[in-house]
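The other protein chains are all here in position, but one chain of the complex has been omitted.
Labels run A, B and C following the written order; every chain starts at residue 1.
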Amino acid sequence: MQTDKMHEECGVFGVFGHEDASTLTALGLHALQHRGQESSGIVSYDGQKFFVHRGLGLVDDIFNDTAIISKLQGPYAIGHNRYATTGETLLRNVQPLYAELSFGGFTVAHNGNLTNAMTIRDELIHRGAIFQCTSDTEVIIHLVALSKKPTVLERLVESLQSLKGAYSLICFAEGRMIGVRDPNGFRPLVLGRLNGAHILASETCALDIIGAEFVRNIEPGEMVVITPEGVQSHRPFARAASKFCIFEYIYFARPDSVIDNKSVYEMRKKIGQVLAQEAPCDVDLVVPVPDSGVPAALGYAQETGIPFELGIIRNHYVGRTFIEPTQKIRHLGVKRKHNGNRGAIEGKRIVLVDDSIVRGTTSKKIVEMMRQAGAREVHMRISSPPITHGCFYGIDTPSRKDLLASSHSIQDIADFIAVDSLAFISTDGLYRAMGEAARNTAQPQYCDACFTGDYPVELTDCLKAQQEQITLDKAC
Amino acid sequence: MQTDKMHEECGVFGVFGHEDASTLTALGLHALQHRGQESSGIVSYDGQKFFVHRGLGLVDDIFNDTAIISKLQGPYAIGHNRYATTGETLLRNVQPLYAELSFGGFTVAHNGNLTNAMTIRDELIHRGAIFQCTSDTEVIIHLVALSKKPTVLERLVESLQSLKGAYSLICFAEGRMIGVRDPNGFRPLVLGRLNGAHILASETCALDIIGAEFVRNIEPGEMVVITPEGVQSHRPFARAASKFCIFEYIYFARPDSVIDNKSVYEMRKKIGQVLAQEAPCDVDLVVPVPDSGVPAALGYAQETGIPFELGIIRNHYVGRTFIEPTQKIRHLGVKRKHNGNRGAIEGKRIVLVDDSIVRGTTSKKIVEMMRQAGAREVHMRISSPPITHGCFYGIDTPSRKDLLASSHSIQDIADFIAVDSLAFISTDGLYRAMGEAARNTAQPQYCDACFTGDYPVELTDCLKAQQEQITLDKAC
Amino acid sequence: MQTDKMHEECGVFGVFGHEDASTLTALGLHALQHRGQESSGIVSYDGQKFFVHRGLGLVDDIFNDTAIISKLQGPYAIGHNRYATTGETLLRNVQPLYAELSFGGFTVAHNGNLTNAMTIRDELIHRGAIFQCTSDTEVIIHLVALSKKPTVLERLVESLQSLKGAYSLICFAEGRMIGVRDPNGFRPLVLGRLNGAHILASETCALDIIGAEFVRNIEPGEMVVITPEGVQSHRPFARAASKFCIFEYIYFARPDSVIDNKSVYEMRKKIGQVLAQEAPCDVDLVVPVPDSGVPAALGYAQETGIPFELGIIRNHYVGRTFIEPTQKIRHLGVKRKHNGNRGAIEGKRIVLVDDSIVRGTTSKKIVEMMRQAGAREVHMRISSPPITHGCFYGIDTPSRKDLLASSHSIQDIADFIAVDSLAFISTDGLYRAMGEAARNTAQPQYCDACFTGDYPVELTDCLKAQQEQITLDKAC
Partner (left out) sequence: MQTDKMHEECGVFGVFGHEDASTLTALGLHALQHRGQESSGIVSYDGQKFFVHRGLGLVDDIFNDTAIISKLQGPYAIGHNRYATTGETLLRNVQPLYAELSFGGFTVAHNGNLTNAMTIRDELIHRGAIFQCTSDTEVIIHLVALSKKPTVLERLVESLQSLKGAYSLICFAEGRMIGVRDPNGFRPLVLGRLNGAHILASETCALDIIGAEFVRNIEPGEMVVITPEGVQSHRPFARAASKFCIFEYIYFARPDSVIDNKSVYEMRKKIGQVLAQEAPCDVDLVVPVPDSGVPAALGYAQETGIPFELGIIRNHYVGRTFIEPTQKIRHLGVKRKHNGNRGAIEGKRIVLVDDSIVRGTTSKKIVEMMRQAGAREVHMRISSPPITHGCFYGIDTPSRKDLLASSHSIQDIADFIAVDSLAFISTDGLYRAMGEAARNTAQPQYCDACFTGDYPVELTDCLKAQQEQITLDKAC
């Protein structure tokens, strides 16, 4: 059911000053697993040496051994989860990246995506730099290495000033941990505290897992420098409008996280409520599409008073690989992950509530499953506006041509997935659910480029590729 | 969160007459994974030869290769999932068991537990029989092998007549598939149909996954014999009162299954409703303990009108192994599997709804997690009566001394798990939710021995062990 | 180069009364690895319980973990290496076999092959016995289980009296370790001593590896019973002529073993000397076919005075799997395991000395490799007579039709492998090398059935299979 989703590409986590820094980091990454499932890594520092362990797979599989954790020594550690956006899930792409530079070791974990990394990379290669991986993050390390500034902080600031796009970074060098969000603050980053230790994390759920206390958000354009003396805040960039990704609230963040003082769970319920106001439905039951559709469905049900029922039952034991059903039995409608709950929905009119439609393939199967389980009418309500554009700021989206809503009307989509009715929340409705009066069209309060095509930061690499007629992984 | 549960020990599945019999069986076992997670096996037959593949682990891991499935040739296949009740998760214990007997191959998959298997086993060993595994099921094969009756059916009937306890069996021999339920019908067994093929399965959810149609339940004491000519029904045993395990409705079966024309999901909701009537609670929110507590919590919420909220968020990526937090950070309250949803419950009075309390250790942690996430009051309601006795009919229960309710009052338990109030559904309430007027104390309509100690079938091996002062895996 | 060999099928080892019994057994099996490379197992006993570990693969791979060894508790242990003769390398066939019988646990490790096992097995199945594996050894356990005799020893003797063929057994039951050789003593078995502990082993090299002292051979037809009181010798069978397998001296045993007071290495050198006398060769160099041909080649060189040279160099790093060269590069003459030593043989006339020719395929390749490396003439001398018949006493031989010498003259073979001349040692020459005046044709001093077709023990199963027109794995 998760196959037709957009994917957050990364989660980051860092600990400064705790004797169990690596264990805490592994736990933090575990709590951030939803932000990247293909690889994970930790770099620790014991005051003298850096220790690195990175692997392909889930956090629990990579850090499943006390021997591995015990080699990641020292009271400082940063970690990263990654969902590769290209075909290359190579080990050398796994973050945190690490390099020994002239001033010592430098390591960086990056959530986001730079929009001019390729352009800068080409320049650096012409100057003799050697790139080891295909990730955009590596340009940061090269710029820091080549900078003539005396301190790491100055080198890092100089480097970031030449870069565009989205980045929430955790770096470690010269005994200090640095957290930075790009001037627009596309992706989240929070500061926490655990006894005397400082924590940086993508989301508050990663503070919860280790029992750390939430201190505050890192602000867009802010750089915090953590030393044994405490946390210093810097503002090295020209001030820019905040453009936090609104989709973090709709789907990417974990529902138990709190972003900018807003509970993600409560926001999803409110979105469901507004959706119910905008697109009511005369049905017997509200059925969530598990699991991400549940909060919006609860909001929809509470707003309308229609009973909320688990009309789809999840199999808890779905492994990663399985026998492929042969062509002959595929038509039987194999349901490995979910099953329609006939006992609840037979003979009923239902409305399915889901968070998004990307390609539409999964929605079509769910609707069919509901009808096989006896639903008399199947309506669908979506807690995001139609997705019409790709994301270039750290979310994995399919090519624009594969986004169903980029080329099909809502009625076309309803026909394709074979529902009795279909509605999406409106963009303004979404902003209202978020507590705004409406979307500020001149300067939108959030990044909503995937719904509107209104990209806040120039897509330099994309434009260059179009001029040079090069094919990128993700066409603009 | 599932660690403090009783466990169903087995699931069985069989296909007669479909060219993809083994693939269908693997899918059926996948849908029955909740009935046994430690090992799985399939035996197929192509009209001339038997093919066997068994392994330790989950169905998806054991049958993850088309090469494996393609070796399980033929249009007949039976399969088994197992949750070992003893320490011995040895491969040779994995079912279906298979032996070449004088009349040809014989294979059997067994859900349930025989209460006089050890006694008979000792007699057979004294007569020179060689046992290969420690499972009670092996006595069935030996009795069939030693029987002097001319046909497999007669041999099987003769064998079962000397056995006591719980068994839902699927056997295959002499070109026919045989399904049997013991006279009391402790465990479920259903008959389905997929085009021309016949299916036997523990639960209807395994029919759904392959798109098969539900035909009917196998009755307690019924033996069905499936041949190319069709399904014959036999009644080889003295008639006995039906004693279906009432806990299948409370927890073991999958909510999307239908047993005896009752939707498991709907029964759980009704139990929640009766629980709400018996033990109301003045709170702000109803919070289910995921995932098994959800239907009862929905029933509780619908009956009381109190909002249903996801106060506990599950991490979808919990692997099987993980770094052990050191002693120093254990007190931090590590929450790998779940997290309290502060956004929803902070400052609220909540009632947690769960299906059972076995040892109480998990409940205690959940309550603590709720308080850490800011709940003002935490009450708990349990959709089963207190579990005071072990099960000897196919469910894995801890020793009686480890059952919290066997030696503690409800108030003691409430103190132990540190809730503001605690209530269990009454036994009569449970029967009312099931549609009965009340529990028939003279002849209870279900097996409820784990709540009442009222064992419908003699525990022969237990009594013998007590007399001989032998320690069994599970003390009576 | 080992691919065109006959294979010894089993090695056995046992320790009685040493605190490191399992470790010593693993080491003993390691030294006996040449007698069976497909599976290995150890059963130990701590005075109360038996512990079993068996696996597929080499000893070093199966017992590569101290955790495994430390679970095999107790001062008594027996072990077994196996080279499966049929396609079934299933785990359940791996020895030592173990069963719980009426008098307690019984375990057996068997080197050899019974010639009437199938016949008895069929009878036992008709009486209701259940067989778990396809190995002939399992009939021994069933006969012991069904025997009405009061003691294990009497049961075992009764069982063996009904069995025909080759067996060197190590059994453990009722606190005693039992070693038996069949009346003809086809396969070896020796007794050793390590401090106070008693050792049984197939060959003396397995005593050497643990530093044990050689005590004596177990005699053909002898049964030794080892208890804490010491070693008792029994003679339960009718006396029969000794028929030790002469091929153990030629190829199967390790050269550093001593059998019946004869050094295997020295015997191989003597065979090479007699071969040189019978079939001299006017050449520049004697080149051994590595590694088994080396001692005979040394004998040949010493007898003739012709220099011994390593004309074939072995690659020490040949793994078990490797990329298959495509059809296009196969003709290049890929030499993964060996290479001709051009520096030594270019322009020279050489005689290759090898121990046997089975199918001839490897010999053909070696000869070609020698010519490519520049040898001017290539002659071949073989230190066994032509192999014309299969073995049914514990050696894996191909079907008779695949034995090159069963249907081809020596000149045909010479043409096939493309040598300038070819000679085999004569049967009488072989006996002379062994210290006999000649082969006693009325009652040969050794079993030499593979050269002569003179089978000392009736092939009951074979004859039955021929009568019933059943295909066995190995046709008579």
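To be clear about the criterion, a residue touches a chain if its C-beta (ideal position, glycine included) is under 8 Å from a C-beta of that chain, and two chains touch if they have at least 3 such contacts.
Given the structure is predicted, the values throughout are model-derived calculations rather than measurements.
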| item | value |
| --- | --- |
| For the chain not depicted, the shown chains it touches | A, C |
| Candidate in contact with the missing chain, chosen from C:R342, C:K365 or C:K464 | C:R342 |
| Identified contact with the non-displayed chain, of C:I78, C:A117, C:A166 or C:C205 | C:C205 |
| Residue, one of C:R239, C:H316 or C:K401, that touches the chain absent here | C:H316 |
| Contact residue for the chain not shown (choose from C:V43, C:V59, C:L430 or C:C462) | C:V59 |
| Touching residues on subunit A - with respect to the absent chain | 91-92, 99-102, 125-126, 128-132, 141-142, 145-147 |
| Missing-chain contacts mapped onto subunit C | 19-20, 23-24, 26-27, 30-31, 33-34, 37, 58-61, 63-66, 68-69, 194, 205, 208-211, 254-256, 258, 263-266, 291, 294-295, 298, 302, 307-310, 313-326, 328-329, 332-336, 339-344 |
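Definition applied: only the chains that are shown with their structure count from here on.
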| item | value |
| --- | --- |
| Top chain pair, ranked by number of contacting C-beta pairs | A-B |
| Most remote chain, CA-based centroid, reference being subunit C | A |
| CA centroid of subunit A to CA centroid of subunit C, Å | 63 |
| Rounded Å distance, subunit B centre to subunit C centre (Cα mean) | 50 |
| Geometric centre distance via CA averages, subunit B-subunit A, whole Å | 38 |
| Overlap residues in subunit A, where contacts from two or more other chains coincide | none |
